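Data block below; observations after.
The complex appears here minus one protein chain, its other protein chains still in place.
Lettered A and B in written order, each chain numbered from 1.
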Amino acid sequence: MPRKDADRLSLILLMTPLLLWLVLLILLPHLGIGYLSLREKVAPRVYHFSFANYIDFLHEPIYWNTLLRTAWMSILVTVLTLFVGFPIAYYIAKVAGRRSRAALFLLCLVPLWVSDLVRAFGWMMLLRETGIVSGLLQWAGLSSGPVEMLYNDVTVIVGLVYTVVLFMIVPIVSTLDGMDNSLIEAGYNLGGSRLTVLRRIIVPYAMPGIVAGCIIVFMLTAGSYLTPVLLGGKNSMWFTEQIYDQFITRYNWEGGSTFGILLLVFTSLVVWAGLRLSGQNLATTVAKR
Amino acid sequence: MSSEQANDLECEHLTKRFGAFTAVDDVSFEIPSGSFFSILGPSGCGKTTLMRMIAGFEDPAAGDIRIKGRSVLGTPPNRRNVKMVFQHLALFPMMNVGENIAYGLRCAGVGRSDIERRVRDVLERIGLPGVEGKEINQLSGGQKQRIAIARCMVLEPDVLLLDEPLGALDLKLRERMKIELKLLQHQFDTTFVYITHDQSEALVMSDRVAVMNGGRFEQIGAPQELYNAPGTAFVAGFVGDSNRWSGRVVAADAEAVQVETAGGARLLCRPGALRPAPGEAVEVFVRPEAIAIAGGGAGEGAGGNRLAGRVDSLLFNGAASRVLVRGADDRLVEVAYAPEGGPGDFGPGDAVELAWAAAQTKCFPSQG
């Protein structure tokens, strides 16, 4: 009996921080935001329960267009990040020696060492019309005049890929790490070409890591703020910018909360659809070692 | 060369180095079609490295590899008609049994209906019909083993390489699989190259065995040859059980060599290919079953070796039971005995005399 009690107590002690974290930092704020989003302001300091904020969203094409645009660009960033990150992850997990492995990991961490703002300004210095890349192009004779590479969607996407690529690499490396090299060798031995081995053995094996990486990258991208705002052009709107504007510029906390909930729901839907389409489910993704 | 005799696999002066370390050192051998060839050696001696060179995963530093008479040095692994059963089998966990077996056929561009038929056939031949739909983790150890072999055999390879495939199995299953492997090899009539560090696996299954040590082949021969006529001290010690003494040659003639052991006993032995000169250090080997044991009185066996001692203990192990006898030099000698119903004539502490023929005693110059 006492043994059991002690076990239960230690379990409770272990779980408490996790539960506190879940409840205080995740559940409560979302409940608060959900509650706010269902209030409609009818007069100064007078609010009613209503779905007006959600209806407003539906009636304003600017809002849902921005949400769709954000989702599409985030999907694009996710796909590009996968294409960039997978070879790097494969190299780190299967090709690199132990020492260069650590170095490569550190290299991938570099983007995270500096703040979002500094990173964005770095890109601006590189890509602006009078910036380094433009200068190099002219110097090399590849361009007759200055080239503006800032303020467009391509720049936003490149900047985002650069920022989030680590979050794709880490989960893929950790699944590939668990893969016995002899599976790959068996793939070749039985007559597989490089492409076959990649497609039928390596990628399926890494699938849990790929899915986890894609979810993280998609969520991070859809929720990012500074990179799209600073690098984006005159027409580019990111949904988080809308949320910021609602909360901060327009003092419209009710609208901002609505947008926050919508972003959460919509990105979750996209993730769910992605899992369905790729035939994966969250349990195998997270639970597989 | 290949015209004289159909060899499925020939290796010539094969060498592999990792940095300054030579893992495989000038190894040559040839394997006739349809035979079961084993490479036996302690772990770390270079067996896997040798096999990986044959499969194409390592490039040899020197030498040549020929399959069906044609050199495959420039051929990538996926073009060599040599299939491999990996140490941990390497069945693909993301595919079911049928897909695992079909993988190679699909790579080869075999048609869909053909694949289905051939998968069904090979599963029947290995005695597991109808398991196509099972997942890999639903199979038992022995079944996985057979699926791994089927996955290779369905491709009709020239040579099948097996890298210690029984290592992960429990003892009982291992004993059964030994026999089954041999039967499978007969059935498929394909050349098997089997790697193991377990001498009994090698002896039971193989037509010929190569004993490997420190990157080199010590001896190649039929199991009986290795057992009865080991060519080196290493082979004598590694293959089968032996009693072993170190000593020095005191006299040598055409028939026999006389050795004085470190403990002072004098033993007559039959030298190997190299006749040791007087004064040279040698290792003397004799098998437990070659020794006759007699209680108290003198045994016969003229021109043989004799040793008096006391029974130290009896080790009962069915057909492989042993008596441990402590000789005058305080060394333990293992002697085989047939326990017909009980310990029989003697018990611990009894004085006994051991006798064995000089012809059964091998001696080799000490190595190193």
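Here are a few things to note about the model shown:
The rule is short, and it goes like this: a residue touches a chain if its C-beta (ideal position, glycine included) is under 8 Å from a C-beta of that chain, and two chains touch if they have at least 3 such contacts.
By our rule, contacts and distances are computed from a predicted model.
Per UniProt, the protein behind the absent chain is "Spermidine/putrescine transport system substrate-binding protein"; the candidates were "Xanthine dehydrogenase family protein subunit M", "L-arabinose ABC transporter membrane protein", "Fe-S cluster assembly ATPase SufC" or "Spermidine/putrescine transport system substrate-binding protein".
Note on the chain not shown: across the whole complex it touches A. Of the candidate positions A:6, A:42 or A:95, contact with the unshown chain belongs to A:6.
Contact with the chain not shown here comes from a single listed residue; of A:37, A:66, A:163 or A:257, that residue is A:66.
Contact between chain A and the absent chain runs through residues 2, 5-6, 9-10, 13, 44-45, 62, 65-66, 121, 124, 128-130, 148, 150-151, 229-230, 233-235, 237, 242, 245-253.
We take it that only the chains that are shown with their structure count from here on.
If each chain is reduced to the centroid of its CA atoms, chain A and chain B end up 56 Å from each other. Listed in rising order, the residues of chain B touching chain A in the complex are 55-57, 76-79, 82-84, 86-88, 90, 92-95, 103-104, 107-108, 151-152, 155. Contacts from chain A toward chain B in the complex involve residues 180, 182-183, 185-193, 196, 200-201, 204-205, 207.
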